[in-house]
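Structure, as structure tokens:
With one protein chain held back, the other chains of the complex are shown just where they sit.
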């Protein structure tokens, strides 16, 4: 009985205290005909040793390819200290800090996280996480629609330069809440969403404009112009940002004349391993005025009976456990452990460290793009400046090329053509600070032969 | 400046407080001509990311061979909890518990370890570790010589069935302390050290007899007879034991009429990874009467000012920091972290768990031996019962066979012939509980072709 | 002390970033940050020390008995963490091709299968990131089902008053209205009220069984019949699966949709508030609507992802990359260690512990909310008598329990039971721990009688005394700002 501490003597004594003969009697309120007998689909238990051998084999099976994919999840270095501390039992095996006095560790971490996220985004307040960047954008959209006191129409402009997975997630989550998502096209040459593109779809009032920075192509949007334009029309502006990019880029709080109203994004670049896509963490920050519409946990500073500083969950009246059907969101369990990791990660790197990471990724990707464009027929798709990712056009079908690269244990990038057929054979590449020059060179060589092969076939 | 927290302002303030202009001035008592300028052999610093990439490459370079080597270090399963807890900062980054009140974690662990080791060995007291099994045997030999009040001659009988590395280590360490080590031969058929073999070299009084159980061949010695024989001659008996084997085998405290006097051995099977040979831990237990001759730290139970139970280092007057040149040993830093791991390991496995591990290794090795002996020309060397290791004779040179196996990522065993030329082409094999039937089969097949190949050449 | 207070300008953990700053001069000046974010500037040791010490201020399963009802705070096997953290798993990019994903996909596929077997459902998607997202997915599938049949009038979701707050909140997010169904005094759903409530407007009902009051609803078959006959579907909130694992299956009870809280029943870490994983299981008719991605095993014996193209009727994508994979892996590892037999033991011993604790507390004179009922894996004590007579309320008792080294049970939930403690000991606590808890409760009651202030001012032995929640909300301070910003 793995993990069960009961001895025969314990069991006998406990049954006796309850006054039943056997454990089965405790289930006697369950109608007999419902009682399950077998769990056919569940194999017999394994020892930890056996399951270790199994999982090691499974992990090994997936190889150790070199990763040039970005597209929303980035292969950054994570200081060893981050997860050694985050997985300490006291963080790992505690739950939501409902008993504040017994949870100061977690609560202070949340408060520090919120402080760091507001510093990065330049906004006033932050919640203590949502599931991931895409669901955070969905919550941001809902929040904006609720918050905009001037525009009551639940209409939100959503540029096509927002990551397609994000757009689909938002669509799934908001579909039954009456929100209308209006696509905004992008400039085929620059890769940017311009004010003109927005104008084109904005004949009716809209509650919010979403502004990705950088956008899915890595391209930098003219965030100031977009922000001013939308706010002039009484819409709120929602920035979707990469927190590492924010080390170099203007924070949403500084966009335009008065700053974006809401910022959200994916926290993965702040110390989370790629891990097949999760767990990551969604962050969501806003101006003070909107705090009561902010979904999710918020930790606040307070004092104890003796006046000592402490932290506690606050503004819980926004949440489902108090407000039930009138809550700002249904979220309950969030991404606490990832918040802990992100907080430690940011504390260790500091603003300067993040800046160096961002700069290194940026420079590495520039070098990568340059090298790959040395392969005949490979060329950049967009002209506008981009941060740490680059969209390239290939002279052969992306799928074929990626498969050939994968055979050499190179994950060549994200197939943009699938999502943007108008771009043709298009590939989004990224080289984080972890990618080395030999790896970049190896990629170029592999790409050259993959292209040659594909075109020969 | 990795790991150095000083800001420019800190440095200026500190220099000011000291009253010097620069840090270099603090070294002004060092004669000028001695000051080093460069560290030519030390490359420039790397970031953690770079060193991670380097070490990952190095670790990968050594492959993931299947290990059938035992010979003193065993590939056991280690519960994941063991090292996750042992490497918690509070254990990992503390030192010897000189301040008992601030070190109750470590001290109680030491006391529990001592309790577990006395339970396993059946002796009264244990120290809190020595470097490894071999150096523990050296200390045991010295201790026995000091402890034997009846036989003053510093002569110790050392069977050749004691692991050759242990014998060499003992020889190195005791060589200048006047101890005479007398080799005892073994029975070529059984692989055992018999009383007759001891008799043959024992015309003069001796202070102690070393008894390995199991011996280096895995063979079980007749410990009761040897113990009684030696003790009848006023010698002390030192058992060298494998702690996992002790889950099944008679503990030294039970050997013969009154039990062995001292037991020592290698703690590695109790939760330490193979890790190229260390850090492991040497354990050393003895009868109460000899405690003042026991080298190394000992934790003892006591009370605080208010009568609460606590633990502290005790009997420190045996140690170098008090007794200096008259200490029982020079040991200071021991293997504390490994003691922590071993203690957690034993707590999790319990006596029954260790028994199952021992039985599984034993059965696996039996199966392995049987399978390998199906290869023509391969045969067991010794006839006596053995625990979890087996000496086999090969029909081809061991070195050639091992090299061929290694090419298939199989580490076939320990080359006994190098140490015991009289055994010819001899191999010591071991299959712990981690070795699976497919691995064993693969070994047999690889051995068959390796032997065939060697004989063809 | 905040990490920010350890900060000094120019201090760095300099092994942790590229040693030099690469060139980024090509980024347009106008789009660049004007001043550095006010993140702390500390050394690596300072960060390690700060967060190590902070961690020590938490109660957690690894340090304390933590009988938080509805949360299943049981032992999180350490192997789940270390194996899910094998380098191969951590390094895998979510967009890695299937050629480099067969290992993890095998785990996910087997997990889907095990969850099907455990719940008695036809198909499973692992996508939802936590319980609440599983609920949302579940009710969205109910909606999709009705909509696909042109049955557009079904816009009302029934939710028992005892339900967790996420249930009504999720129903709203899926565009339903919520109608509450009362709980009878015996803890079962008031079946007459239910019958009166169902109708052509009924999209479905969200239930958990055992319910959040800790009893198994004996009328579940009648409930199912009544809702199904009215054309509604049954949604199962899997938060309480630990009580019935291997004993009774939601699918067999008549549920059409279920979410599971893997961070509860399957013992993945609660992490100070997540991450969770909230897979959904459905009956055959709902399969097309499952959120994507789903893993299938092809005829080629290889694993494949099903995405939007393969599942055009899917309710869609709930996170960018398909869910909390690392948590799913942990659950998979746990499930493999348990095996079928181990799973049955989980519910048996969770139930044994709860009933034993209930019996002991009853014997000690505490009032049970449903004294006639068996406990499931949890049960409710109501302290309304103590509150009235001694002026010591549930929160006071909860805080005082902390002084005795026990994390408090869930307080004031479910809302329908006054002054309640929802107590869930879980199967991994030994009898001694339960006995210790009973003893602490007895002592606290004695204190409440002799010296109520001690209880009302608790805790006394923790680093902080009782915290002022009202002040936190009134004088809102939710982020540290640099002095310059404050000035």
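As written, the chain order gives the labels A, B and C, with residue 1 at the start of each chain.
Just so we're on the same page, contacts are C-beta pairs under 8 Å (C-beta built on N, C-alpha and C of every residue); 3 or more make two chains touch, one makes a residue touch a chain.
What you see is a predicted model, and the numbers here were worked out from it, not measured in a lab.
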{"item": "Which displayed chains the unshown chain touches", "value": "A, B, C"}
{"item": "Residue of B:21, B:40, B:203 or B:422 touching the missing chain in the full complex", "value": "B:40"}
{"item": "Candidates B:250, B:400 or B:455 - the one touching the absent chain", "value": "B:250"}
{"item": "For chain A, the residues touching the chain missing from this view", "value": "1-10, 45-49, 56, 79-81, 84-85, 89-90"}
{"item": "Those residues of chain C which, in the complete complex, touch the missing chain", "value": "6, 8, 11, 15, 43-46, 48-49, 52-53, 56, 61-64, 74-75, 77-79, 87, 337, 428-430, 432"}
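What we mean here is this: only the chains that are shown with their structure count from here on.
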{"item": "Centre-of-Cα separation between chain C and chain B, whole angstrom", "value": "46"}
{"item": "Multi-partner residues of chain B (each touching 2 or more other chains)", "value": "47-49, 79-80, 84-85, 89"}
{"item": "Shared interface positions of chain C, touching two or more other chains", "value": "11, 13, 16-18, 42, 44, 48, 52, 77, 79, 81, 83, 87"}
